[in-house]
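Removed from the display is one protein chain of the complex; every other protein chain stays in position.
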Amino acid sequence: MIPRYSRPEMVAIWSPETKFRIWYEIEAHACDAMADLGVIPKANAEAVWKAKDVEFDVARIDEIEAVTKHDVIAFLTHLAEHVGSDEARFVHQGMTSSDVLDTCFNVQLVRASDILIADMKALLAALKKRAIEHKDTVRIGRSHGIHAEPTTMGLTFARFYAEMDRNLNRLEKARYEIATGAISGAVGTFANIDPRVEEHVCKQLGLEPEPISTQVIPRDRHAAFFAALGVVASSIENIATEIRHMQRTEVLEAEEFFSKGQKGSSAMPHKRNPVLTENLTGLARLVRGMVIPAMENVALWHERDISHSSVERNIGPDATITLDFALSRLTGVVEKLVIYPETMLENLHKFRGLVMSQRVLLALTQAGVSREDAYRLVQHNAMKVWEQGADFKTELLADPEVTAALGTEEIEEKFDLGYHTKQVDTIFSRVFKD
Amino acid sequence: MIPRYSRPEMVAIWSPETKFRIWYEIEAHACDAMADLGVIPKANAEAVWKAKDVEFDVARIDEIEAVTKHDVIAFLTHLAEHVGSDEARFVHQGMTSSDVLDTCFNVQLVRASDILIADMKALLAALKKRAIEHKDTVRIGRSHGIHAEPTTMGLTFARFYAEMDRNLNRLEKARYEIATGAISGAVGTFANIDPRVEEHVCKQLGLEPEPISTQVIPRDRHAAFFAALGVVASSIENIATEIRHMQRTEVLEAEEFFSKGQKGSSAMPHKRNPVLTENLTGLARLVRGMVIPAMENVALWHERDISHSSVERNIGPDATITLDFALSRLTGVVEKLVIYPETMLENLHKFRGLVMSQRVLLALTQAGVSREDAYRLVQHNAMKVWEQGADFKTELLADPEVTAALGTEEIEEKFDLGYHTKQVDTIFSRVFKD
Amino acid sequence: MIPRYSRPEMVAIWSPETKFRIWYEIEAHACDAMADLGVIPKANAEAVWKAKDVEFDVARIDEIEAVTKHDVIAFLTHLAEHVGSDEARFVHQGMTSSDVLDTCFNVQLVRASDILIADMKALLAALKKRAIEHKDTVRIGRSHGIHAEPTTMGLTFARFYAEMDRNLNRLEKARYEIATGAISGAVGTFANIDPRVEEHVCKQLGLEPEPISTQVIPRDRHAAFFAALGVVASSIENIATEIRHMQRTEVLEAEEFFSKGQKGSSAMPHKRNPVLTENLTGLARLVRGMVIPAMENVALWHERDISHSSVERNIGPDATITLDFALSRLTGVVEKLVIYPETMLENLHKFRGLVMSQRVLLALTQAGVSREDAYRLVQHNAMKVWEQGADFKTELLADPEVTAALGTEEIEEKFDLGYHTKQVDTIFSRVFKD
Partner (left out) sequence: MIPRYSRPEMVAIWSPETKFRIWYEIEAHACDAMADLGVIPKANAEAVWKAKDVEFDVARIDEIEAVTKHDVIAFLTHLAEHVGSDEARFVHQGMTSSDVLDTCFNVQLVRASDILIADMKALLAALKKRAIEHKDTVRIGRSHGIHAEPTTMGLTFARFYAEMDRNLNRLEKARYEIATGAISGAVGTFANIDPRVEEHVCKQLGLEPEPISTQVIPRDRHAAFFAALGVVASSIENIATEIRHMQRTEVLEAEEFFSKGQKGSSAMPHKRNPVLTENLTGLARLVRGMVIPAMENVALWHERDISHSSVERNIGPDATITLDFALSRLTGVVEKLVIYPETMLENLHKFRGLVMSQRVLLALTQAGVSREDAYRLVQHNAMKVWEQGADFKTELLADPEVTAALGTEEIEEKFDLGYHTKQVDTIFSRVFKD
């Protein structure tokens, strides 16, 4: 996570200030619940809320931690400085540090998820808009990088929409995975704390109580969370790769928007490089690289070890900040992508009708020519186009074996682009349900 | 995937025979739909079903492929040998190879998912049984590998149950991810084939039509599928790691079942090694290693390239076969795990009451001692136990500062194990809902 | 590892027959050394060699293992069936299974390395041949997929040569990493076996004695080995990606060789798809996916656990067989790659001289124009080419600000291709040292 690839709202979730604020809320809500249960005096619970509007002093907490080498104790010590050490003496009672740390981490991940979900919705809106705009913009479809049959730019956007819509669903599922909290004590037995404290705190924070925790919330949840982010990142790479291909000099069917003051290269001023989508390709690698460490975090020893912590202190912020930035950047790229329909048509006609060979093959078969013969006829004429620059339709019309099977009009009809776009509306109605 | 770590039912899904059988069904159902639509003659569609009970000759298909270098054409050629080349001439009409390959692959993944889901349910049953059996078997809970507070073996099984129950849900979601088929032609436009053919074929095969495909079914689905398998594998490692720890000589709270004829080592006959769970740990690494390749498969070029294919030809079978084997092996380990409650109690008492220090700390605070003083008192007496082999309770009873705050009876009460297990039923009712 | 992507010589290394043959040699050589040291009778050592030409019966060994559940004991039992149980009674004395298994695994990896090294040398020869052949074949260099400045196809091959030459070095280093053997007993103390036995066996098998082993050879060696394979695989992907780009319809500067009988697609006979290099891209992902599992194998518990074994039983064969196949396939692709120099020139001129803008910019600066002004002048004229299809040289010659700084002849000279190839020999002499 570096400032270059970060946005402030997501960064704020991971600030020490936010973290201590969440810790505070957990402790304060826990005191409320304990007071309600008669475990601690009401007055002490209420006293904790005195710090409600306090900006906790991160430097001071760090200072205390340098001595105690324990972050939660450092925070509690500092909290007592605000609340009064006598009033604060029931804070954290019966709890263990991880009750605070893990619940806080999940609150942060939930908030991060909410941003990512909003990001995704913005991206979906952009993709839908461009899909509708270019629903009928014909371009050549390519398999293996080789021209296949015509399709439309709208279908390209529509399939990215469908993919990202699945990713929206995955993000929502991922949010659900980690939207739990635990206040269950040192090994999760609630020996020193009533389960109702956990219930109250979770409810206040918008979490579900973890049905069974040890000292920690189980890490399969987080593994699933980061795995979902890895899938989303891979889909970002997918769109980025398409755009990079479209912008390459020989294709040039689209370009990333290029602002006036921007210099493409210190040496070659004519160059407009797809640097944003290349950048997104790299960011996808980064997010994906965090999936395996998150999975390696699952097998903690017994009721917990702390090996997951250093991993999560990094990938928690890094994965969410990077993905937030990437989704936002991609949305901008999609919204402003400059599309060249004329070039699309030029490219489509580059091989003089060859892309219609599938239709001709089919027509021949339907006209009673055997599969093998039809294949041979099409291949024979196609090779003349490929090797000698001939025009496919012209060659077919001049081939007596072909014309014996298909009339002139029928051959002409096979080169009609409308044939290929006739189901676009059907597909759109499948993808865009409302 | 090697025989040593494979089970026949899952292996069968990935045999060439199964693959050709599914290809055949796709083609035959497609012919039916085309005949219904009046695109091809009914007689030809019916003729295809002549091969209904044919065992396709894999060697013969390979032979043809050696010439054509194209597997689907080889299959279709072979099919025509059974059906008659004239009758077969409408088979595959308007379709592209990937319509068959991708739909088949998803059928295989769905069937594999069904086995994995059944495996998971068997594992859940085993975990639940052992959880109930050992609900009240007290053992020490450990954080950082260090004794913390008492818990029960039942809670350990219960948390694995809860984790695997989440994994069951993930597997069901994963199955849903890849339960789609596509018969949409060369670039997914349905130019040469009616979308209703796709609908019919998918319905017959228990799939949903892919809302929008290119030449292929989008690979974010498969990435999500394999990612889910990676999470499950990590949870398997989690349970395996717990058992390996329990079986280590110094702990010995459990052992993998050891059959009579089995030799643990060629040199040390007394050794009973947790080789099954160690093996599971390795298998988890293998499955996890397939997640990133699956994610790298998402960004195919334009309407498709075939780079995903070599990856999937390997990880399709490898991940599902390995995970099936691992789940089954783990179920056996759990079912037959030999548990030593006496050793659990011995271990729990290893440090003469130190594990009760949290309770004493809390009691002192509640009795009005300041947090810092309570901490100091507990730490002071604890160190005597740790360093001099003293008994914690005895020390506390002899410490006037402590007895000034807590009565003898109260101190005694702090060492009652029942205190730690009082919420086990509550937790069980959260985990085992029915 | 599947037959489709395997070559027999490498597969043979991983057959049970080869494995048992190596086990046998380890045991027999160990007996020789023990006899020389007077630890066992000479006659017994000699007797073991009676099995020298025996084809061990894999099915029989499997049968025994089904009972003993221990592979080395099963083998030893079978060996005794050949040698005589009395004569064989000193075989394996003082040794532990891993002495045999680990030393054998490394012998296999060394042999696999030898094949990979030979593969790499064949690839290097092919790359060098094509580099020399196309040393002066001018093509456009591209950064970000956008035309930059001219380069030559020979330089492209030369840089792949240099990259693969580094990979040759990495493979040799990787071979060195795992070319050790260990016969050090149950925990590596040589308590029951003399270190000279290890020395003798290793010498006979072409290995170095592992300086310090536990029960196993340390797995950092294998992690480094598989990491090297991952780097090689990534370089294969690099070359494959270049060729895939060159073959795409709009670029078409090269094509994979296309044999006569081969059908590109069941539906589009004109298509010649770069399926071999797409396949190589996928194979690279597979090999790369094995790196992390190999690294996770390093942290075995204490003197060893067996979690690494299931991983290595898979990735040992899979990674080496896949990489052998990939290197061989790539060599064939490079040797037979069809290159189109005319298309290269056409592509180079696609933007009517724009790629020379860097030279013009430099010339203007050298002629005393400020950097900012030079940039502006070049950018201004370049945009006319880009947007209006003008010719860059013509525009420059017509721009009084430009001609004020540069003479006509000088402008003409800036469009000379020879300028860009003048250092090709220098670079070749750096890359091809002999």
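Letters A, B and C mark the chains in the order given here, with residues in each chain numbered from 1 onward.
We adopt the following convention: a contact is a pair of C-beta atoms (placed from the backbone, for glycine too) under 8 Å apart; a residue touches a chain by one contact, two chains touch by 3 or more.
As the structure is a computational prediction, the values presented were derived from the model and not from experiment.
Trainee: For the chain left out of this view, which of B:142, B:200 or B:313 touches it?
Mentor: Considering all chains, including the one not shown, the answer is B:142.
Trainee: Looking at the full complex, which residue from C:241, C:343, C:379 or C:394 touches the chain that isn't shown here?
Mentor: Considering the complete complex, C:241 is the one touching the chain left out.
Trainee: From the list A:42, A:313 or A:422, pick the residue that touches the absent chain.
Mentor: A:313
Trainee: Per the definition of touch given earlier, which of B:292, B:396 or B:431 contacts the omitted chain?
Mentor: Of these options, the touching residue for the absent chain is B:292.
Trainee: For the chain that's not shown, point to the residue among C:83, C:186, C:254 or C:390 touching it.
Mentor: With C:83, C:186, C:254 or C:390 as choices, the missing chain is touched by C:186.
Trainee: If you put the missing chain back, which residues of chain B would it touch?
Mentor: Here the touching residues of chain B are 140, 142-149, 244-245, 247-251, 263, 265, 267-275, 278, 292, 296, 347, 350-351, 354-355, 357-358, 361, 375, 378-379, 382-383, 385-386.
Trainee: If the hidden chain were put back, which residues of chain C would touch it?
Mentor: The list for chain C reads 85, 89-90, 93-94, 141-145, 148-151, 155, 158-159, 162-163, 166-167, 170, 173, 177, 185-192, 195, 209, 211-215, 218, 220-221, 223-224, 227-228, 230-231, 233-235, 237-238, 240-242, 245, 281, 284, 288, 291-292, 295-296, 298-306, 358-359, 362, 365-366, 370-371, 419-424, 426-427, 430-431.
Trainee: For review purposes, identify every residue of chain A that touches the missing chain, sorted by number.
Mentor: Touching the missing chain: residues 1-2, 4-5, 67-70, 72-73, 76, 92, 95-97, 185-186, 244, 248, 259, 261-263, 265-268, 273, 275, 278-279, 281-283, 285-286, 288-290, 292-293, 296-297, 301, 305-311, 313-315, 318.
By definition in this document, only the chains that are shown with their structure count from here on.
Trainee: Just the number, please: Cα centre separation of chain A and chain B in whole Å.
Mentor: Chain centroid spacing, chain A to chain B, equals 24 Å.
Trainee: Could you tell me which residues belong to chain A and also touch two or more other chains?
Mentor: Expected reply: 142-145, 148-149, 245, 292, 296, 358.
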